[in-house]
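One chain of protein is taken out of this complex; the other chains stay put.
Letters A and B name the chains as they come in the text, with residue numbers starting at 1 for each one.
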Amino acid sequence: MSDGQNIYDIAKEIFPICRSLSGKGVRQTFEVLKKYADDLNVFEVPTGTEAFDWTVPKEWEINEAYIEDESGKRIIDFKENNLHVMGYSTPVDAWVDLDELLKHVYTQEDQPDAIPYITSYYKERYGFCMSENMKKALKPGRYHMYIDSRLFYGSLSYGEIVIPGETDKEILFTTYVCHPSMADNECSGPATAVYLASYIKGLKKRRYTYRFVFGPETIGSITYISRNLEHLKSHVVAAYNLSCVGDNLDYSIVHSRYGNTFADKTLTNILKFHAPYSDYSFLERGSDERQYNAPGVDIPMVTFCRSKFAKFPEYHTSLDNMDFVSPEGFQGTIDVLYKLVDGLENNAYYKINVLCEPQLGKRGLYPTVSRKGQYDAVMMITSFIAYCDGKNDLFDISNITGIPVDELIEIKDKLIDNKILDVDHE
Amino acid sequence: MSDGQNIYDIAKEIFPICRSLSGKGVRQTFEVLKKYADDLNVFEVPTGTEAFDWTVPKEWEINEAYIEDESGKRIIDFKENNLHVMGYSTPVDAWVDLDELLKHVYTQEDQPDAIPYITSYYKERYGFCMSENMKKALKPGRYHMYIDSRLFYGSLSYGEIVIPGETDKEILFTTYVCHPSMADNECSGPATAVYLASYIKGLKKRRYTYRFVFGPETIGSITYISRNLEHLKSHVVAAYNLSCVGDNLDYSIVHSRYGNTFADKTLTNILKFHAPYSDYSFLERGSDERQYNAPGVDIPMVTFCRSKFAKFPEYHTSLDNMDFVSPEGFQGTIDVLYKLVDGLENNAYYKINVLCEPQLGKRGLYPTVSRKGQYDAVMMITSFIAYCDGKNDLFDISNITGIPVDELIEIKDKLIDNKILDVDHE
Partner (left out) sequence: MSDGQNIYDIAKEIFPICRSLSGKGVRQTFEVLKKYADDLNVFEVPTGTEAFDWTVPKEWEINEAYIEDESGKRIIDFKENNLHVMGYSTPVDAWVDLDELLKHVYTQEDQPDAIPYITSYYKERYGFCMSENMKKALKPGRYHMYIDSRLFYGSLSYGEIVIPGETDKEILFTTYVCHPSMADNECSGPATAVYLASYIKGLKKRRYTYRFVFGPETIGSITYISRNLEHLKSHVVAAYNLSCVGDNLDYSIVHSRYGNTFADKTLTNILKFHAPYSDYSFLERGSDERQYNAPGVDIPMVTFCRSKFAKFPEYHTSLDNMDFVSPEGFQGTIDVLYKLVDGLENNAYYKINVLCEPQLGKRGLYPTVSRKGQYDAVMMITSFIAYCDGKNDLFDISNITGIPVDELIEIKDKLIDNKILDVDHE
């Protein structure tokens, strides 16, 4: 089976779970992910813990929720779609008129068939979400609003995988476990992350240490950063946030604060040679790049998406389901990530150790009959050599010469074999 | 009455006065301006005073001038339009034939109805200016050329307003008092300058010291600079030359020598968010930015115009009259200048003092229900915060985020009230 299909299947497995900022759903999700990454470590941070300007909120538990009419018919039921309940809803058990009911009903008017995804994390209230069409069909009468939930002093959970390499310089990948049943945003990120971690663990040789962090968005990252700031600042050389990586419609990068970090350079390069892609500045941020790139945190993070969050209509609705993502979409994602990791692992400042162009002919790297129109392969080698002056890493040389990093890796290996290229990992 | 109308009225009051490099007209103009700025200080610099490579020229006085025909009919009369006499004309009283007369007559052939504005400051000669149509209508015959003027050892006058602020760092505004009866160039500049000075004096709090200089173009600025060079170099952080600021056709900036000073950055930013405008490089200079930006002087000056001098057909002719400028034109100008001064006064290097994004919700700056499509106001705040890393001043952040400075000022005030923003005026 293809990598894309494998990742799709993991995403499908965690899709039904009702996740939120905290609680049972997050922990169930971690249990599934551990099947694919037994070194996934889960941490619990108690409610009330301070994290910079924030405080870890109460834990949310929900068991049952529905609206029923006077005939006892359930209009909506949490069991059918966990988006029907506003995230972090407080409990309710009340019969009300339609007018009163509607004060607690949320819809997405411009997408009348979709159930919107809505939360109220930091103010205690309750609410129900349904499609605009369903709302319009509601008749006057009495309705039973029922939510069996509770907010209590519990904990926030996050997970971490650390894969050691030859150096303690780290490549960081982050993603989310706080979204309920939506596929691209965000079953795709955790599924891709555990799969990529498995690939990296299988590498014969690893120069970098790789760290994967799985947590709830915003408060999860802030909590994680607050507990690991000094370590991250002194070790992470590039960070990539994975979100909405399962659809097959686009490739996107959301840049770091100034768009000039090693993470920007590397992922941009890989995307440029991989497929058409969309380039978003930090002004269009919206995910954990917000926290990692904050002033004083300054971790060089970009976000990698297929279709960027908030740019596709299915985003944050029930339409972001397992049909919206696909094995092909995941395959494109993992191909990019494989190339990225290979580029990173092979990256260095290369320096040719002979003066003037080396004689490629005596090394079998040059045609012995010289005639016009036959030099493309040779030009790739000599162009690479021309910029192996110690000022450029592999991604720089790729950008200068227009040769993809994976092809440069082949050339560089030949030159190293021929002992005419020195390597400085810096 | 609107600010624009008020400034228009001041311009109208000084319009009829016959100004030149020096002399009575300049002093009359200062008398009018003092009605609006009683702290306007007038300085006199004697003829013959050296100013760098230049020497203050003789003072020019003119009482009467006309051309009359044999019947005693005055063809042109200085009393009707002071552009009829070439600036700095020497006296003449002679009857001549048409041929001889025409040697002393200047017209603008491509604008046959306009009287051109012509001067001969640095070579003694006399001349008359008239419309090309009038010149063509002249019949052969005898004409009386009469100019009652004199050039004598007098002085050159310039004026200065200094409005102290909390620091001795200065914002400099300059403009001209050497043009005779032309409205945009240059009754508009002095009228706007005294009005702006009055606004600044009315501010409750002023961080910067503001300096306004009113003088004749070129020799006036050179004289002023020669007497104040060290002070200017050590105090002025941004200088704005005001010229042709009364029409309602365009907005223009003429950049400094390299276009990279604080003056360029600030005025460009304000114009960019105010209205469409024209951007001219220093190669299209023509006003006092020439002197202030000269090598070794290096005062960071840009010129602010509505329509740029020499770019509108009415320029330097009798068509640049009080109909060419308008209250609406002046209103646009003063709006830009108010925004500029407010931007300067509020400018600083801001630094957010919490790590990761602050929790805006608990400060009432964030909606408590999270749903897609509602974040624009929040994004403005968090975008501002993202670049409050101590590297950017307010204008930089505006340029990066695309949010006008006046809106950033509101945000920054809220964050300071919430004690999460530190201010470094540097």
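Here is the rule we use: a residue touches a chain if its C-beta (ideal position, glycine included) is under 8 Å from a C-beta of that chain, and two chains touch if they have at least 3 such contacts.
A quick note: this is a predicted structure, and the numbers were derived from the prediction, not measured.
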Considering the complete complex, identify which of A:R150, A:R227, A:K272 or A:K351 is in touch with the unshown chain. A:K351
Checked against the full complex, the residue among B:A94, B:A310, B:A377 or B:I416 that touches the missing chain is B:A310
For the chain that's not shown, point to the residue among B:Q28, B:S120 or B:N353 touching it. B:S120
Hidden partner interface residues of chain A, rising order: 351-352, 354-359, 361-362, 368-372, 379, 382-383, 385-390, 400-402, 420
Mind listing the chain B residues that contact the chain we can't see here? 51-54, 86, 106, 108, 116-123, 125, 127, 218, 221-222, 225-226, 229, 257, 282-283, 285-286, 290-291, 293-297, 310, 315-316
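One rule holds in what follows: only the chains that are shown with their structure count from here on.
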In whole angstrom, the CA-centroid distance of chain A from chain B equals 54
